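Of the protein chains in this complex, one is absent; all others appear in place.
Order of writing sets the labels: A and B. Residues in every chain begin at 1.
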Amino acid sequence: MLKGRHLIDPMDFTLLELEEIFDYADEIIKSPEKFSHICDGKILATLFYEPSTRTRLSFEAAMLRLGGRVLGFSEAQSSSAAKGESVADTIRTVECYADIAAMRHPKEGAPKIASMNSKMPVINAGDGGHQHPTQTLTDLLTIRNIKGTLSNLTIGICGDLKFGRTVHSLIKAMSRYENIKFVLISPNELTIPTYIKTEVLGKNNIEFLEARKLEDVISDLDILYMTRVQKERFFNEDDYIRLKDSYILDKDKMKIAKEDMIILHPLPRVNEIAVEIDTDPRACYFRQAKYGMYARMALIAKLLGVDK
Amino acid sequence: MLKGRHLIDPMDFTLLELEEIFDYADEIIKSPEKFSHICDGKILATLFYEPSTRTRLSFEAAMLRLGGRVLGFSEAQSSSAAKGESVADTIRTVECYADIAAMRHPKEGAPKIASMNSKMPVINAGDGGHQHPTQTLTDLLTIRNIKGTLSNLTIGICGDLKFGRTVHSLIKAMSRYENIKFVLISPNELTIPTYIKTEVLGKNNIEFLEARKLEDVISDLDILYMTRVQKERFFNEDDYIRLKDSYILDKDKMKIAKEDMIILHPLPRVNEIAVEIDTDPRACYFRQAKYGMYARMALIAKLLGVDK
Partner (left out) sequence: MLKGRHLIDPMDFTLLELEEIFDYADEIIKSPEKFSHICDGKILATLFYEPSTRTRLSFEAAMLRLGGRVLGFSEAQSSSAAKGESVADTIRTVECYADIAAMRHPKEGAPKIASMNSKMPVINAGDGGHQHPTQTLTDLLTIRNIKGTLSNLTIGICGDLKFGRTVHSLIKAMSRYENIKFVLISPNELTIPTYIKTEVLGKNNIEFLEARKLEDVISDLDILYMTRVQKERFFNEDDYIRLKDSYILDKDKMKIAKEDMIILHPLPRVNEIAVEIDTDPRACYFRQAKYGMYARMALIAKLLGVDK
């Protein structure tokens, strides 16, 4: 039963609950017009204590496409937080106005505190470097739809694996499916944290490989999940110059990739995927953004209990 | 007749007109679904020249829950004011787009000027330290609903009584009802202005008492209206340390309060009400926020003349 629940951590839902959401998203994708009034009279509050246009617009589009309405704020300075109000007080006020809330906050744990003080469902729309569970829903729904399965996949993840919360959540989430292998591609400075290797991959007996260069491993992958590598994260300029091309996806690397490998990216992209790739049928990152909206539509409907 | 009127000053409406609004709010509270389409096709403009999330969201929720739509801005830098446009010109433009406007402005009198140049109803959503009439409507509707009456009440108001516009408006508004007594609790530096004592309380023969400490008078109160006392407002640090606890409501003080005393607060709260009080059934400040939305729903419907 998802009605009335919160979504704070990508692992909050069981595999069965996720399947329920994804099945529902698929129905919406099939005939969106059937769902265009199920949230009539409902209000989503978007409480964004830091700007994140993409995520905010995706939530707002999701609610509007279900027939609901939206209110909220898009940055902290317009909010009562500036007057010293606690997150607990804010959510207790906002639940007077809205039926469900999506909260983005620079501080880890803020959406959790909100959910503990809220009678309406609270969705974590990203809290600091911590969690971003609707991105994980998006990633899973995209893989499930384009690859047709969430099992038996070799998933390459490339870029900054140390600080990327999206990446950590994806690994945790995919580790629950069967016969998953990871190929973790990053510079030395930005390898996956040890706790992910031991607590997540090790504990679940997930096979994984660490690599330094994308070109060395790309031909093995069913999915390539790209993320950005920021120059500032390298220890020295020499390393950066020597290595950076290994983390940029271009036509040459795509030549040795599988015919049915799909490229994902949480966006925004800067230059880690060359624009020339955009027309490659394997480039799925904009379709992924669309799946993000459908995932949020399904999630909102399920948490509000308006799904039919 | 409220259709087409403005609300600039809390005293703009007669007692009968207020009763009409409150009666209508009660009908909405009883069966909100009956009112969920009365503003179909109508647009509210929220013109917020300074941020006030709580008030803005309350107005927006009110309009959306009536079936209407909302547009506007939430801070001055996004508005044409930055290009030197007068408030009169702005309202004459906005009335091309909207059917009713709520204006928040740092300058006293700005909403008044807007209303004088507007063919659509203008609601003052707070102008500087001056007026905030929908907060007063909120306070009155809350008292009327929870206490069942607006007469025969002893109302304690605690905190900064010198600068608090909410407090001044509440005193003026409540002074029109029968057998009201005020207990005004504040440090010496922040007592109620003389004109309120003479022009409002004196002229209307309202009984009132001034007190320095909340604990000395709390047991007499039917209503305790808390507001914040800012440290910077004290003349010296010693006074602040000696006195501050007298303006913080906690469990000990609540022990000596009446069983049916209700606690109100315009919010946001910082620390003047201890969080431990939130679960006390006498704590009504979050319900007050909900009444705020209903008061605004009734007000918007009445000014637009769409009430049935």
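Rule of thumb we're sticking to: a residue touches a chain if its C-beta (ideal position, glycine included) is under 8 Å from a C-beta of that chain, and two chains touch if they have at least 3 such contacts.
Only a predicted model underlies this, so the values are computations on that prediction, with no experimental measurement involved.
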Write down which of A:148, A:268 or A:281 is the residue touching the left-out chain.
-> A:268
Among B:2, B:38 or B:94, which residue is in contact with the omitted chain in the full complex?
-> B:94
Which of A:2, A:47 or A:70 contacts the chain that the document leaves out | A:70
Which one, B:73, B:163 or B:240, makes contact with the chain that was left out?
-> B:73
Name, in rising order, the residues on subunit A that touch the hidden chain in the full complex.
-> 33, 36, 51, 53-54, 57-58, 60-61, 64-65, 70, 74-75, 267-270, 275, 286, 289-290, 292-293
When the complex is taken as a whole, what residues of subunit B touch the one chain not shown?
-> 41, 43, 45, 69, 71-73, 77-80, 82-85, 88-90, 92-94, 96-98
